[in-house]
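Only one protein chain is missing from this complex, and each of the others stays in its spot.
For reference, chains read A and B in written order, and residue numbers begin at 1 within each chain.
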Amino acid sequence: MEQVFYTLQDFMVHTKAVVYVLMGLWLIAVIGFWRFLTSRDDD
Amino acid sequence: MSISRRKFLGWIGAAGLATTVGCRAEAAGKHFTGYPGSGGVLHDATLCIGCRVCEAACNEVNNLPEPEKPFKDQAVLENRRRTDAKAYTIVNKYEAGRDAGKPLFRKNQCNHCLEPACASACFVEAFTKTPSGAVVYDPSVCVGCRYCMIACPFEIPAYEYDNATTPVVQKCTMCHPRLQKGKLPGCVEKCPTESLAYGERKDLIRIARERIRKHPERYVDHIYGEHEMGGTSWLYLSGVPFTQVGLREDLGVTPAPQLTKGALGAVPMVVGLWPVFLTGVWAMSKRKEKIASEEQQDAVTAAIELANGEAAEKLAAAMEKAEKDKETAIEKEVKKAVEEAEKAWEEKAASAGEEPDAGAQDEEEES
Partner (left out) sequence: MSDHAATDSKSYLTTFNVIAGIIVIFGLIATIMRFTGGLGAVTNLSDYNPWGIWIGFDLLCGVALAAGGYVTSAACYIFGMKRFHSAVRPAILTGFLGYSLVFLALLYDVGRPFRLVLAYPFVVQQGTSSLLFEVGLCVALYLNVLFLEFCPAALEWLGIRKLRDILVKITMVLTIFGVVLSTLHQSSLGALYLIAPAKLHPLWYSQYIPVYFFVSSVIAGLSMVLFESTLAHKYFHHKMDETHLGESDGLTMGFGKAAAIVLAGYFTIKVIGIAADNNWHHLATGWGAWYLVELIGFIALPCFLFAMGVRDGNLKLIRYTAAWTVLGIIVNRLNVSVIAFNYHLPAADRYFPHFWEIVTSVFIVTVGILAYRFIVNNMPVLYEHPEYKEEH
């Protein structure tokens, strides 16, 4: 179901909340991914 | 040449503008038109007589503290006033316009923006644009940062600076609780001249247009609040330019959330790509360091080898020299011994006088 936004303000609050969650997930994930990427490096 | 250049720049500009506008529409996904059927108030300043009855009504319905001077006192109109924590609305007197000498009045209060700057600015979302049109404030979450007051282009929100423990932001609520009960806002209800009218915003705009069309001599051809800051629920009509009755006409038509959208949009890009870039730089500098240290290691090893080689040569040379020295020393010693032996033999021979050669031969072999 698509949420209806009547104001740009409500749209911003909603979309930015989602974006903040994604940013948090990325910041945690990037550490893990870097370790995965470099764990077989010889140094 | 100059024309073609101008044309060229024009195209560039147009392309840029189109891109920007296009981006805006794209990014938003849709055009926001506000809550359907939301209400508002039309304030016709040409009908305002400065009686301050609205102020009194506002004070009463909102249970605000008694003012220092009674609402009947017209003398307060001599000073320019603004909304504060104890007065959600005030009427100011302006000496301006075509009939100089005849004062003008304008009521001031929260304009209940369609896209409120206070709501956009608030970091606890204490402000809400309700479907009724009112912008309401929730004091139970307010931290008291007062960013809403910085953001408001109409300088409406006021703060309880003298409250040490539980200060709150104060502003007109468009009588939201009364609207919920089907009543009119306090000020509108009590206005004796129909200078204030509550209704659906769409209708109010139509009414205002009609008044301007019918009485072009009476009004400036502008409904203040129709587009200002993306539009407000409170609308104004005036007989003089709005700047002369204390409403800024340089605010523009950009809704407040649009002003910060670009900066907010850059945030996730920084979060997404900065770690990538920085890790890359770090990896490169680390690699450089590794190569440098390897090169250094190689250099050190080579130096050691070189040094070792030299040392061996030196040692060999020293050994050789020592050998030689030893030989010379032996020869010397032998010579000395021979000389001594010869001397001794000569002495012996001198004393004995017989077989000198055989004795010398023997001595030499023994040493």
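Everything below uses one rule, namely that a contact is a pair of C-beta atoms (placed from the backbone, for glycine too) under 8 Å apart; a residue touches a chain by one contact, two chains touch by 3 or more.
Predicted model only: the values in this text are computed from it and were never measured.
Undergrad: Can you tell me which of B:G144, B:P177 or B:P216 touches the chain that was removed from the display?
TA: With B:G144, B:P177 or B:P216 as choices, the missing chain is touched by B:G144.
Undergrad: Just to verify: which one of B:C48, B:V61 or B:A121 makes contact with the chain not shown?
TA: B:A121
Undergrad: For the chain left off this view, which of B:D73, B:E194 or B:E289 is in contact with it?
TA: Hidden-chain contact among the options goes to B:E289.
Undergrad: So which of B:G37, B:P131, B:P216 or B:G252 would be touching the chain we can't see?
TA: Going through B:G37, B:P131, B:P216 or B:G252 one by one, B:G252 is the residue touching the chain not shown.
Undergrad: When the complex is taken as a whole, what residues of chain B touch the one chain not shown?
TA: Within chain B, the residues that touch the unshown chain are 82-85, 117, 119-126, 141-147, 149-151, 153, 155, 157-164, 166-168, 248, 250-252, 256-257, 259-260, 262-264, 266-267, 270-271, 274-275, 278-279, 281-282, 285-286, 288-289.
Undergrad: Extract the touching residues of chain A with respect to the undisplayed chain.
TA: Contact residues on chain A toward the absent chain are 9, 12-13, 16-17, 19-20, 27, 31.
Methods note: only the chains that are shown with their structure count from here on.
Undergrad: As a quick test, compute the distance in whole Å between the mean CA positions of chain A and chain B.
TA: The mean C-alpha positions of chain A and chain B differ by 20 Å.
Undergrad: Which residues of chain A touch chain B in their complex?
TA: Listed in rising order, the residues of chain A that touch chain B are 5-13, 16, 19, 22-23, 26-27, 30, 34, 43.
Undergrad: If you look only at chain B, which of its residues touch chain A in the complex?
TA: Residue positions touching the partner: 28-30, 32-36, 114-116, 119-120, 125, 129, 131, 230, 255-258, 261, 264, 267-268, 271-272, 275-276, 279, 290.
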